[in-house]
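Report on the following structure.
Part of the complex only, each chain left as placed.
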């Protein structure tokens, strides 16, 4: 059971209600009125908990779970223990997420500005929005409805935020236009001027960075990420894109819709990333590239050339993933063969 | 045009004035008194804007630009559209930077200490310096003239800052002596004790870190970087060195003058980096190395040995860049050859 210090569970739900909310089917013969009280992982779930099975690494845990119900793909039904009501769905993890949200809805926001916040008189703050302690909101800021502006965060002069935006603790935002339902995690840095200067032996010449950061609806940006503003064009993060922690986005980068960018990725200036691109952890992209929509870039890859739409690449420098695995295999064979043959010398 | 929510353009300038400030030449016959009102990228510039062309990737944009003038290298003059006055310079990007600074000078600082700041009575703050809201300035701090100490930043006990220093939001500084015209971006961590301990199965022994961080004039350190103080010797960042976001600098590292260190680089303890060294994004250097002046280290490289002055290296582990590209080519050939031959088996 989630720790009640931190989480409060909502009312129990019948399997029928859960299945409806989660887009799953109850098998014929199961008791649709049976009541579930919580969600839990397979290992710790009990008869009143609903769980899910979505990764064959956890097959044994699934076979041995005491969960009362679990979301499961049709092809995995045969592994379900008899004590469990399988809730059948093509997307078990998605269904589980919807069920968990039913038990643990977002806490409602208490509107109002904390007395310790420093809010410029020209700032406009929408109805239902909560401004936490020690927040700084500068001149001309406009914030929509039902936002949560976390403790000690800073919203710089002129920034606009849509509705239902969540700003984490210690985040700082400047030169940015932010859509609705955006989440910035703690320590995010948005809008500082990028790495823009002309090298010169007599001393670099800094180039004023005159663009903005545009963050579209439903974007999430993980803890301690850094998103530089554009140098003239804007830096743009497309709607629904999910960015993990400690990611670096350089100036003028344009990222499309629905991308998934894992922790510690770095994207250099002016690179354009299409829609629904996935980039694995610690991947690095040099500047001025074009990454086609639907491309998948494996973890730790180094991208120095354009990637075509839909391609899957890996390695540093990255090559098509099949070639990468072949390279790895060949190196392995050469290295182990050499060992064998040199023993015979 | 830069968004007036965030940027305010200064007075218009003649081509003559712009060329003088930017170190460029106006071709014979051009109207030196023609007035420019703004800077803009090639794609969006209009007849009253000045732009620049410095990367052949943008050749088509240059050929089609509607810009009234642009900084351009003598060798690229033939690509200029007829509607454009070319401002000829060996360093188009540098000239553009100077022009942009003429249109967008640094905003002047309103001096004074915000009422919400917590400033120790023994701290000394120079004339013209601005201390933002919710700043903490501890005992014995000395800050020079015309600095901007950003909102919610922390300057730890005993630190010294020169003149015209800019400290970003949420930056924290301790055990540091900082020169003039230094810029620390938001979320920078300077001066915490480094990763210094003696491993021991019975529990590590922490070793007091008794050095400082010395940051020389005109250094810039990007958002969320971490610079540990020395363990006994100091950690030193040489004059004019530019550091991008999310870079890690270990204790006792000494970096020379005019280096360029791209985002997410990590430099381990006690490594010495010469002058004018360039390190690409996500590069990693182990400890106790010597990197010669003028060396260039490619992105994602892993450096485990000293690098001679002027060398260019790449790969993990890094080798001279020519050898690296040969390695890449050989692996590619082996991998693709194997595919062909195995089809014939």
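Per-chain residue numbering starts at 1, and chain names A and B are given in the order in which the chains are listed.
Criterion: a residue touches a chain if its C-beta (ideal position, glycine included) is under 8 Å from a C-beta of that chain, and two chains touch if they have at least 3 such contacts.
Everything quoted here is computed from the prediction, not taken from an experiment.
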Total identical subunits in the assembly as filed, 2 in place: 3
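Here is the rule we go by: only the chains that are shown with their structure count from here on.
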Chain A and chain B: spacing of chain centres that average the CA atoms, whole Å: 28
Touching residues on chain A, where the partner in the complex is chain B: 118, 134, 136, 140, 152, 154, 156-158, 160, 170, 172, 174-175, 187, 189, 192, 195-201, 203-208, 210-212, 224, 226, 228, 231-233, 246, 248, 250, 264, 266, 268, 282, 284, 286, 288, 302, 304, 316-317, 319, 323, 326-327, 330-331
Chain A partner contacts - residues on chain B that touch it in the complex: 2-3, 5-7, 39-41, 43-44, 55, 57, 91, 93-94, 96-98, 100-101, 103-104, 114, 116, 132-134, 151-152, 168-170, 185-187, 218, 222-224, 240, 242, 244-246, 258, 260, 262-264, 276, 281-282, 299-300, 316, 328, 331-332, 334-336, 338-339
